[in-house]
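Here the structure comes first, spelled out in structure tokens, and everything after it is commentary.
Apart from one protein chain that is not included, each protein chain of the complex appears where it belongs.
A, B and C are the chain letters, set down in written order, and residue numbers restart from 1 in every chain.
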């Protein structure tokens, strides 16, 4: 991570992007609003919610009083095609239905759900229980982690904003995969832990405070939708087949995600200074921070911010543990989406993302 | 509170009471099951749930694996009239519909909802938006706080198990009201704080972990259903009109309730040793504990138990602060219900309630 | 609260203030650093800590990696008198010893501890167990709540940054006190609730996670240091004697403070539209927000921000309840200190404080 003393906002571009948010009542929606409220080039012109049309956004979310003065609008009446860019913070399946017509109007799209994450439409249908409605658009959609494929994002019209878990695993392993330092005779194991906001803002018994507090559990052992997403991206980064085991856990915290990744190194890797490798790989990446040897990242060290921190620890016998933390709603969702938007429109990449982590 | 070194269970009565629980899927229902599982005279023969009939109770609540081996049954097919006693852990309005026929079969009833709490049926209809369906039964229902009206509970067939907040306020003020030590020219003010389980186990956005954690709020300022209940009971204990202000707050903890009560003392009260008054009033009450002068009760000191602790603090100018803590699901609900059952059937009052508070 | 769509930083003043922070390892210290990191006119040149001199600040607080690149320095070697302003985020008693010499060098001082909060040195000695070392400086110190005495702050050299609890009570009652609408025949009662960070970042059994989590308690019933501070300020605002009862509570949340204040209104107040009164009183105050009638402020609605929100609720019989929320570390401490600095140096008052509350 490079040191940034100034934090001055970008003033190169004076124009404001007209922005629409479809599905503004969930956690990724309100998080987009929080970040865009202080983005110098953003003007949120429409936030849709079928059920809450007419209600001022800041009435539902008093934290935004004084920052956001639009009201929710009905999806039908919101003139989304007049936007420069539309974010979908909706359940899976919504974005793919509306994206073709938005593209036709010259509006770019960032989908925070899964509609454009899996290039394999058979896998998509299997995991999301619906056929893909626009495979042609899907082909040109770009999986949006700027640190891994910034060049493609720059020219993309549709971004598949990655899942929260995938972001940690992919950024955590990319330097090793680039250099072919993982021995694929053993599976890659990601033991991931997420705060409860990852389950979304929908009424549900399982995520009630009295159920989820002072409690933890593994879940999705028999199969989690982020498994095929990570698996496909890992294979692409590796240029290789590989096996991947993924166990997510629900942790009693609002935000925060930590993945502990166990991999077997190749014999060749033993000659490599892995700490230096990671530091160099991400030296120019503002949002990716490699902790010094022996450092142990805590989730609160990134709370509310778009930073992601990585620590490495050699284990016995040629195994390496990679620990990665991020805020699941920021770098794991809305922050990365804003970062993708900045890349797509040639804005300074950290515009709107100058938020110092909240600690304690 | 009297010291009880032995904690041996009552073995005077060898017979088992046949017990039915209507509405066993909420927090008061599962709490009744936890307590009754170790009650020497209890046999839970039916736990009803319309939606979950057939599912073993311990499948929904794995904490009960090995302790409860019945399955949920359909309310219609459960033979509740064969029970000695039926607990209603249901939404308001259910108990009053079923109670008359149960009474006709000789089955006693304890309602953990509000159907029998307000003797004033006009007030009931106003606060609960439904007419009372059995005012005659209501007349004979007994408001069940054993420390305040044990004699009536002994002979009752229908118990109105008090609300959680009322239990703290009424036990907190009874010694003063008994002795006419409160100056009613100022209102009694109860600033109460409750853990989130008080809101029940129903899917709801407002009590999601990500909403209720690391957060607190006042609620019900414009009117809470426990206000008329407390108000009526206070007036009855006082034998006097009085004014009562009640503001409940939601606190990010699973269980636990703390009421801070502000009252103006009469001039006469200034001659009274209030600490001694409270200690004497509750000297024989196993579940009510007066902390030594200067003690400050914490909610965790009663976690999981039927104890309620009280501390007194004189303020400037003749005001007294009474701080009361209880576990809202135990002394505030299911524990008090079991205590009432014990009184009704002549069992040892603490049977099934020998649970040492869980700390930390 | 006025709507601020632009959030553009002040660029009138290009000069950077040289800032020193004495005692940078506690929560108010690190919070100052978080806020000043994005303040366009701030340059933190020294952060002292006797025990940690030499350690980079961002090593102790990884949330500041990339934002703060100074190391802790020894108080002796830090050239604080070269600063434009020095913040004391220290235990009580430190600031008053160093302030006279700093003033002599032309350095202004903001003390976040209590050294300059009580003008009555006898009361100070009684509550803080130490004589006041510079009563002359104390006389000219200004109690710093910009919304109440901005004019004096502008010209002050020493600011007593208020306690967290006092800020809620004073801003919550000022409109009523201004207009003489409180009937002082009854005491003002403030039932206040604070997150655990208010207890500071010092090793202590009582504030361990396993002690303070899933638990709450009243404390300080027999006397809390903020009592005389609030009492003195209330009397000054009232121009009147009055009685004040204050009971603070510890709530299991990191940040956040909520005060529920109970007051008896004068007969005259019954003709007044109190909602309108509050809205007008604070109409030009960016950081004070009056919620619409019926609104209930939650602490998370201000998490991480310098906003303070107020709601009013009439009670029976001429009593009014005022509910006030703030982030205890921001408007209750470091944020208000930065706001005071901005006022003192003629900067835009919200510079460095453009942080949208973090929700969820």
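Going forward, a contact is a pair of C-beta atoms (placed from the backbone, for glycine too) under 8 Å apart; a residue touches a chain by one contact, two chains touch by 3 or more.
The structure displayed is predicted, hence computed values, not measured ones.
Visitor: Considering the whole complex, which of B:49, B:73, B:213 or B:233 touches the chain not shown?
Guide: The one listed residue touching the chain not shown is B:213.
Visitor: Specify the residue from the set C:151, C:210 or C:276 that touches the hidden chain.
Guide: C:210
Visitor: Using the document's definition of touch, tell me which of A:50, A:202, A:217 or A:284 contacts the absent chain.
Guide: Answering carefully, the residue with contact to the hidden chain is A:217.
Visitor: On chain A, where is the contact patch with the chain that was removed from view?
Guide: 186-187, 189, 191, 193, 195, 210-211, 213-219, 221-222, 243-245, 247, 249, 251-256, 258, 260, 262, 294, 296-300, 303, 311, 313, 315-317, 319, 321, 323, 325, 360
Visitor: Quickly run down the residues of chain C that touch the omitted chain.
Guide: 27, 195-197, 199, 201-205, 207-214, 252-254
Visitor: Even though one chain is hidden, which residues of chain B still touch it in the full complex?
Guide: Counting over the whole complex, chain B touches the hidden chain at residues 1-5, 7-9, 27, 30, 34, 37-38, 40, 61-67, 69, 197, 201, 213-214, 254-255, 286, 289, 291, 295, 297-298, 300-305, 307, 309, 329, 354-360.
In the analysis below, only the chains that are shown with their structure count from here on.
Visitor: Tell me which chain's centre, taken as the mean of its C-alpha atoms, is farthest from chain C.
Guide: Relative to chain C, the chain with the farthest C-alpha centre is B.
Visitor: Closest chain to the protein's overall Cα mean, using per-chain Cα means, please.
Guide: C
Visitor: How many angstrom between the C-alpha centroids of chain C and chain B?
Guide: Centre-to-centre distance between chain B and chain C: 40 Å.
Visitor: Suppose each chain is reduced to the average of its Cα coordinates; what separation in Å results between chain A and chain B?
Guide: Those two chain centres are 46 Å apart.
Visitor: Return the distance between the CA-based centres of chain A and chain C, expressed in whole Å.
Guide: Averaging C-alpha atoms per chain gives centres 36 Å apart.
Visitor: Can you list every residue of chain B that touches 2 or more other chains, as numbers and ranges?
Guide: Residues 195, 210-211, 213-214, 252-254.
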